[in-house]
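Sharing a structure below in structure tokens format, with a few things to ask.
Complex shown without one protein chain; remaining protein chains in place.
Note that the chains take the letters A, B and C in the order they are written out, and that residue 1 is the start of every chain.
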Amino acid sequence: MQLAFVGLGAMGSAIAHNLLASGHALHVFNRHAAKAEPLRAAGATVATSPAEAARAADVVFTMVADDAALKAVTFGEQGIAAGLRPDAVHVCMSTIGVAAARELARQHASAGQHYVSAPVFGRPDAAAARKLHVMAAGADADLQKILPLLREVGQSANAVGPDPWQANLVKLIGNMLLVSMVETLGEACAMAEKTGVSPAKVVELLTGTLFTAPPYQAYGAAIAAKRFQPAGFALPLAQKDIRLMLAAGEEAGVALPIASLVRDRFLAARAAGADANHDLAALALVALSEAGLKDR
Amino acid sequence: MQLAFVGLGAMGSAIAHNLLASGHALHVFNRHAAKAEPLRAAGATVATSPAEAARAADVVFTMVADDAALKAVTFGEQGIAAGLRPDAVHVCMSTIGVAAARELARQHASAGQHYVSAPVFGRPDAAAARKLHVMAAGADADLQKILPLLREVGQSANAVGPDPWQANLVKLIGNMLLVSMVETLGEACAMAEKTGVSPAKVVELLTGTLFTAPPYQAYGAAIAAKRFQPAGFALPLAQKDIRLMLAAGEEAGVALPIASLVRDRFLAARAAGADANHDLAALALVALSEAGLKDR
Amino acid sequence: MQLAFVGLGAMGSAIAHNLLASGHALHVFNRHAAKAEPLRAAGATVATSPAEAARAADVVFTMVADDAALKAVTFGEQGIAAGLRPDAVHVCMSTIGVAAARELARQHASAGQHYVSAPVFGRPDAAAARKLHVMAAGADADLQKILPLLREVGQSANAVGPDPWQANLVKLIGNMLLVSMVETLGEACAMAEKTGVSPAKVVELLTGTLFTAPPYQAYGAAIAAKRFQPAGFALPLAQKDIRLMLAAGEEAGVALPIASLVRDRFLAARAAGADANHDLAALALVALSEAGLKDR
Partner (left out) sequence: MQLAFVGLGAMGSAIAHNLLASGHALHVFNRHAAKAEPLRAAGATVATSPAEAARAADVVFTMVADDAALKAVTFGEQGIAAGLRPDAVHVCMSTIGVAAARELARQHASAGQHYVSAPVFGRPDAAAARKLHVMAAGADADLQKILPLLREVGQSANAVGPDPWQANLVKLIGNMLLVSMVETLGEACAMAEKTGVSPAKVVELLTGTLFTAPPYQAYGAAIAAKRFQPAGFALPLAQKDIRLMLAAGEEAGVALPIASLVRDRFLAARAAGADANHDLAALALVALSEAGLKDR
């Protein structure tokens, strides 16, 4: 199959390499052209615009930073929409807002084009190892076409429902669960440390028995060790997702006190110096600081 | 070994039966004597007071409802302390507060007696199936003596540290993680339902991939199905544990915003009718109600 | 002086009538023309577009519902900017966001036009009685020109600073103080009622002694009496202001836990049925409901 991939950051590159390695013909585009070179070396064709990449493809994947970037590569001049073939599908893997996904689907539909939202769970290392979990939503025929492709790049790819935004909602809900867990682990470790119990021991005891989900173990260990860099899931990206979740809640009329609480913790973490080089685990800086504990 | 067991509610009875089935001689006591009869039928000796049960035993287990009940059976007239042999160990399996555990240890120590805190994770059905996770803390020699016994009644029994209250802290932290998870799942399901996405589907997708810890699956499924009864982990008991955690945080000088948030959600759930017949999952009633959703 | 007034809702009409009664020539415009008729009857000239109203005026006031409406009447086709004379000043009295105010000032400046933000505190009845408090920010020369006019329609008009958005920030901060007070009064009245003490008595005792600011008295009495209609300050408008405050905090990197908390309470109040016919006092519905109290 002819594929296109637009947006070659850490996540996008990893997925694109895997698609190429699986034997697909791949046309790639990235705003900063240099990032496309390793893929060219591996056999991909480098396009000069999203439209050009799209023209050649049965399926066009996008993995860009945010709503604004997605709109630019899709509906900007020489964007994907300008090149997308009537039978092709645009698959957006970025974590975007529910309203943005709805708008994207609407615009593609009004142009007679196919659109699927397929956000992923997993850090770049998981992407490289084909360990992503993908949530896909869109028209059934489109899902039948792309789910096999998504299963090549992830350990699971599931159909969420017929409306693309539904996959984005599930992704945002998942990240709300994740951030809630991280905040709670931060408070737990602050409590342990201040009372003189080893946070690492507490985390080990709890994640070794009851709280066995991988993110408990990964974030618990990182927070207990105060290992806030390098960024696996960069803190500002997680902050963005909570912002999108709150916006979705606002639109739907659903109060989300947990998301509101962590929204403020993110702001405090940022003000304390946590930036794009810091992992989501650095959210714990706030709990530690409020307990009067040094962060190192 | 000669064992005693004081407090034969759902949890205590299940553990006591397992100890008996493992071949230990068992002396039991319960305030309401009727609850001791099934154990008598199974071969246990029924004592007329905690002191009498203790007098016969190398290890005395207690599993009672709260701090007040524990004080009564331990230091009340004809309490455990009045019968405990100098070489015996009192093992408290109840979820009690950090301050109460410290006070209990202090009083036993001043009487030259041995005390270990060994709270457990798991519902009565897990206790019956020897699937509990036990956290034990106390003097090393005491732990060496009782950990093998605890492993007979649980799937794991871990040493936390030399001070009994440390095990209670780990238990409270664990329950804070649990309640935080349940609250977040409640908000997630409210969001899904109000936007027209199946909460059961969202829970299945998330707990089948990333959030695989058993409590995510159990509470997620219950909340999605609005199955709030019968009580596995009764809501008022979970509420009590958050109260104890907040008290521990207050004593230690650690702010616990997540615990504070759920504290209020428990009060709102209680005011909405959730009582001892409701499971912790019923905490989600508040998120559903705030979203304007009917609870059934 | 020749004045123009665009936006003739309850607030705008009241202010416009007062300007007219003070002897100024007044050109008015409202999207729904019928609302301009009482002013025409009182002597105002009704324009067919914001541009036409602006062309005639030394000062153009706007009082519209939100950021979107303001952009439309200002920079839309036949908007104010298309008619504003180089020496005239656009005075925006609406409660708009900090970013929107900054953008509005930027656009007017790039067109060589004068812009002042002058949001007001007070309900329509206060506007009618010339009891508003006005906060104005902008270039000093512009403020010198308009402050006397603003003092004609309010009991106070103060200069905040040289940048228009500063007045909007002060307005948003004021409304955050107000909403925080209302939420706290709601919790206070829930507590009083549930313990069997008269909320009206508690409010009377506290606002008669220590908490003597007029909003304490007005909102306290309304909440104690569960008098949530008619809308003085309509609940959805107050909700909008908290949303704008949170956006300003997000942009500035300032955590605002109080604003976050009430954000969720607004959503819950809306889901419980509070709409544009309800006063901000109806925020107390949430505290009452969470305490298990009927709202009537």
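Keep this in mind: contacts are C-beta pairs under 8 Å (C-beta built on N, C-alpha and C of every residue); 3 or more make two chains touch, one makes a residue touch a chain.
Since this is a predicted model, take the numbers as computed values, not measurements.
**Q** With respect to the chain omitted from the figure, which of C:Leu185, C:Leu235, C:Leu267 or C:Leu280 is a touching residue?
**A** C:Leu185
**Q** So one chain is hidden, and I want to know which residue out of C:Val116, C:Leu256 or C:Ala269 touches that hidden chain in the complete assembly.
**A** With C:Val116, C:Leu256 or C:Ala269 as choices, the missing chain is touched by C:Leu256.
**Q** To test your reading of the contact rule: which positions on subunit A touch the chain that is missing from view?
**A** 264, 267-268, 271-272, 286, 289-292
**Q** In the complete complex, which positions of subunit C touch the hidden chain?
**A** Interface residues of subunit C facing the absent chain: 98, 121, 133, 135, 156, 158, 160-161, 166, 169-170, 173-174, 176-178, 180-181, 183-185, 187-188, 190-192, 194-195, 197, 201-202, 205-206, 208-216, 248-249, 252-259, 261, 265, 287, 290-292.
**Q** Could you list which residues of subunit B touch the chain missing from the display?
**A** Where subunit B meets the chain not shown: residues 243, 249-250, 253-257, 260-261, 263-265, 267-268, 270-271.
The rule we apply is simple: only the chains that are shown with their structure count from here on.
**Q** Check every other chain and keep only those touching both subunit B and subunit C; list them.
**A** A
**Q** Please identify the chain lying most centrally, where each chain is represented by the average of its Cα atoms.
**A** A
**Q** At what distance in angstrom does the C-alpha mean of subunit B lie from that of subunit A?
**A** Those two chain centres are 37 Å apart.
**Q** Centroid of subunit A to centroid of subunit C, CA atoms only: how many Å?
**A** Centre separation, subunit A to subunit C: 39 Å.
**Q** What residues in subunit B touch two or more of the other chains?
**A** In subunit B, the residues touching two or more other chains are 290-292.
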